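The other protein chains are all here in position, but one chain of the complex has been omitted.
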Amino acid sequence: MGIEVGIATIRALVVILMVLSLAGVLGWIERKGSALIQDRIGANRASIFGVAAAGLVNTLMADPLKFLTKEDILPVRADRLLHTLAPCVNLFPVIVAFAAIPFGDAITIGERTIQLQAIPLNVGMLYVLAMLSLGVYGVVLGGWASNDRLSLLGGIRGSAQMISYEIGMGLSIVAIVMTFGTLDLQEMVRLQGHLIHGWLPAWGILYQPLAFLIFLCTGIAESKRVPFDLPEGESELVSGYFTEYSGIKYLMFFMTDFAEVAVVAGLVTTLFFGGWQIPYLLSDGFHFPGGAALLLPRLLVVLLQVAAFMVKVLLFCWLQILLRWTLPRLRYDQLMRFGWRGLLPLALANMLATATVVLAVGGPT
Amino acid sequence: MTLVPIQLYLILGAVLFTIGAVGVLVRRNVIVIFMSIELMLNAVNLVFVAFARQWQSMEGQVTVFFVMTVAAAEAAVGLAIIIAAFRNRETVNADELNFLRW
Amino acid sequence: MILLGLGLLVMLMMLSLAGVVAVGGIALASINLGHVVFALLASLMILSALGVIVNRSPIRSALSLVVTLFLLAVMFVSLDAHLVAMLQIIVYAGAIMVLFLFVIMLLNLHEDRPAMVRVGVRGFAGLVGTLFFLGAVHFLMRPLGALPAAGAVPPGFGTIEQLAEQLFTRSLLAFEVTSILLLVAIVGAVVLAKRKLA
Partner (left out) sequence: MHAAATPVQFLWLIPALPALGVLLNIFVGPRAGRGAVNFVSPAVVGVSFALACYTFMRLLDLPHGAALVQDVYPWITAGTLDVHVAFHIDALSGVMISIVTGVGFLIHVYSTGYMHEDAGYARYFAYLNLFMFSMLLLVMADSLPLMFVGWEGVGVCSYLLIGFWYDKEANASAGKKAFVVNRVGDAGFILGIFLIFWTLGPGTHSLRFTEIAAYASKIPPHTVTVITLLLFVGATGKSAQLPLYVWLPDAMAGPTPVSALIHAATMVTAGVYMIARLNFLYILSPTSMTVVATIGALTALFAATIGLMQNDIKKVLAYSTISQLGYMFLGVGVGAFSSGIFHLMTHAFFKGLLFLGSGSVIHGMSGEQDMQKMGGLRSYMPITCWTFFAGTLAIAGFPPFAGFFSKDAILGAAYGSEHGSVWLWVLGLLAAGLTSFYMFRLLFLTFFGECRIDEHAKHHLHESPASMTMPLIVLAILSLIGGWIGLPEHWLWGDRFGEFLAPIFSGAYASEHLSAGTESVLMGASVVAAAIGFGVAYLFYLVQPGLPMLLAWKAKGAYNLIFNKYYVDELYDLLFVRSTLALSTFFWRAVDSEVIDGLVNGTARVVNANGGLWRRLQTGNVQHYAISMLLGAVVILGYYALR
C-alpha cells in the first residue's frame, strides 16, 4: 500500500517537474528562437560570473526571480479572490492533463511493473479532453476578475474561441480513437509500435493525416497562440485577459501558455507520432525489417524510448514556435468561421469516413 | 480501499438536492435559480451512480448519461430564454419576470 | 471569510465522519482512508453547494457550482464510474457551466441586491426544505446493505465498453431520441437568442 502510494507520488512528481521544466525550457527556446528568426541576439543580459549560457541564465533564473519580486498589483474594485484564483485555475488543468500522457513503456522492477505515466486510465483520452476543457475557466476568470473592459473582452473572446475549437478537436480525436479502438493512451502508443507490411511504423499520422492537421490547428487555438492569439492580441487588447496581472500571477499565465504548448506537442506525439515508440525498437532491442537485430538491455531501451518521446515533444514545440513567427494573426470573424465552417465540417467528414472504413475493413488492431 | 455505506451517498444526495431546492426558492436571479436546478439534477445523478455501484448494473450510469444530455439541452434553451427575456425586461429577477401572469 | 470556510469544512467533516460511524455502523477504530476521503469530498461538496446559493455575485455562484460538479466527478471515480466522471467534467464543467459564465458576462450581471427574496418567504422556503430533507432521510435510512468492496465489482465495470454496450442495446431508442432532443435544443436556442421576444 505505502509503496504503491509512494510510486504514484513519484510518477506524479516526475510529470509535474517535466511539464514545468519543459515550460521553462520553452520560454528559453521561444525567446532565443524569436531572436534567431528576427536576426537578433535575444535574451543575453543576465549572467553569473559572465556565464550567460546562451541566455539560459536569463530565462530560467533572472526572469523568474524578477517576476517573483515584482509587486502584485490588484486593480480597483477587482474581485480579489477570483483575481488570485484565476492564474492557478489556468495552470492547474494543463499540468494535470499531462498526467495521462505516457512518456515511456512499462518497466519492471522486481515483480512490480511500473507504468511510465502518472495515471494509467482506461479513459485517458477523455481525461485529457476534460482537463483541457477546464482550461477555459482561467481565461474567463482572469478576464472577469480584473474588472477591466480589455480583460473582459479578452476573456470572452478566449472562452468563445476555446469552446468553439474544443468541438473540432474532440471530433478529430474521435476519429483517431476509432482507428485505434481504445481510449487508453498507453494502449494507443503500444498499437503504434506495430509495423505495416513489416517495415512501415504504424503511426497515427499514417492512418489519420487529416485528423492530425485538424488536431494541430485546434490544439494551437486551444493554447491561444499565433495565429489564434486574439484573446491576448496585444495590438488590440493590451494583453487580453491577463492585462491586469503582474508578478507571480503573470508568470503563472506565462507558464500556462508554454505548458499548453507542451501538452499539445505531447498529445500530437502520442496520438500521431508513436509516442515513445522508436521504429523497429522492441522491448529487447532493435529488430530491423531486413532481419538484422541489435539487442539492448531493457533499461537502456526504456531510456531510449523516454528520450525519443522528449525529442518528439520538443520538435513539435519548436514547430509551434516557428508558426508564431510565420503566420499572421487572424481576424476574429475569420477565426470563428475557420473553426465552425472549416475545421468542424472537415473533422465531421473525417470521422464519418473513418467510421465507414473501420466498419468495412476494421481498424489496424 | 473500502467504501462507505450507500446511505451516506444517498443522504449526501439528499443534502445537495435540498440545497438546490432551497436555492431555487430563495434566489431572485434566474440564472442562479437555474444553477440550483443543475445542482438538484446532479444530486440525483450521484444517487444513480451510487445505486449503479450498489447493484453492479450499468443502468444507473446510463441514466446519468441521459440526464447530462437533457441538462445540456435544457441549459442551452434555458439560457437562450433568459437572454431573450433580459432583452425585453432588462432584468433577470424571477419576481419581475412574470410574463405569464393573469 | 477563508477561516469561516475552513471552520465549516472541519465541522462538516466531523459531521460526516460521525455519519459514517453512525449510519455505516463502522467502529471508530476501523475508519480508514476511504472513509476520510469520502468525508472530505462530501463536506467540500456541501460547502461549495452552499456557496452556490449564498454568494451574492452570480459569477461566484457559478464557480462554486463548478467546484461542486468537479468534486462530484471525483466521487464518481471513487464509485468506479470513470466514463461518467469524465463526461461529467467535459459536459458540465467544460460546456454547460462555461455557457452559464458566458451568459453572465454577456448580460454583465454584477451582484444584485437583494440577492434573496423577502425574509419571510426565505424562512418559509427553508422550513419546507428542511421538512423535505427530513422526509427524504427518513426513507433513506432503511438498510440497503453496504456497497460491495472495490474488488467485488465485475471487471470492466463502468468502462466505456460496458456503458456503450448498455447504451446501444437496451437504451438504443432513448439514445437516438436524445440526439433529436439535442438537435431541437440547438435550433431552439438559436431561434430564441436571435430575435426579440414579442
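Order of writing sets the chain letters: A, B and C. Residues in each chain are counted from 1.
The rule is simple: contacts are C-beta pairs under 8 Å (C-beta built on N, C-alpha and C of every residue); 3 or more make two chains touch, one makes a residue touch a chain.
The structure displayed is predicted, hence computed values, not measured ones.
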Among the chains in view, which touch the chain not shown?
B, C
May I ask which residue of C:Leu65, C:Ala125, C:Leu167 or C:Leu192 touches the chain that does not appear here?
C:Ala125
Touching the absent chain: which residues on subunit C qualify?
117, 121, 124-125, 128-129, 131-132, 135-136, 138-139
Logged for subunit B, residues touching the omitted partner chain are 21, 24-25, 30, 33, 94-95, 97-102
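One rule holds in what follows: only the chains that are shown with their structure count from here on.
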Building nodes from the protein chains and edges from chain pairs that touch, which of line, ring, star, complete or other describes the result?
line
Using Cα averages as centroids, what's the distance between subunit B and subunit C in whole Å?
8
Once you find the CA centre of subunit A and the CA centre of subunit B, what distance in Å lies between them?
34
I'd like to verify one number: the distance from the centre of subunit A to the centre of subunit C, where each centre is the average of its C-alpha atoms, in whole angstrom.
30
What are the residues of subunit A that contact at least two other chains?
none
In the complex, subunit B touches subunit C at residues 1-12, 14-23, 25-29, 31-32, 34-36, 38-39, 42, 45-46, 49-50, 52-54, 56, 58-59, 61-62, 64-66, 68-77, 79-88, 92-93, 95
In the complex, subunit C residues that touch subunit A
57, 59-60, 63, 66, 70, 82-83, 86-87, 89-90, 93-95, 98, 101-102, 105-106, 159-160
State the interface residues of subunit C toward subunit B in the complex, per the touch definition above.
16, 19-20, 23-26, 32-35, 37-38, 42, 45-46, 49-50, 52-53, 58, 61-62, 65, 68-69, 72, 75-76, 78-81, 83-84, 87-88, 91-92, 95-96, 99-100, 103-104, 106-107, 109, 112, 114-117, 121-122, 125-126, 128-130, 132-133, 136-137, 140-141, 144-150, 152-154, 157-158, 162-163, 165-167, 170-171, 174, 178, 181-182, 184-186, 188-190, 192-193, 196-197
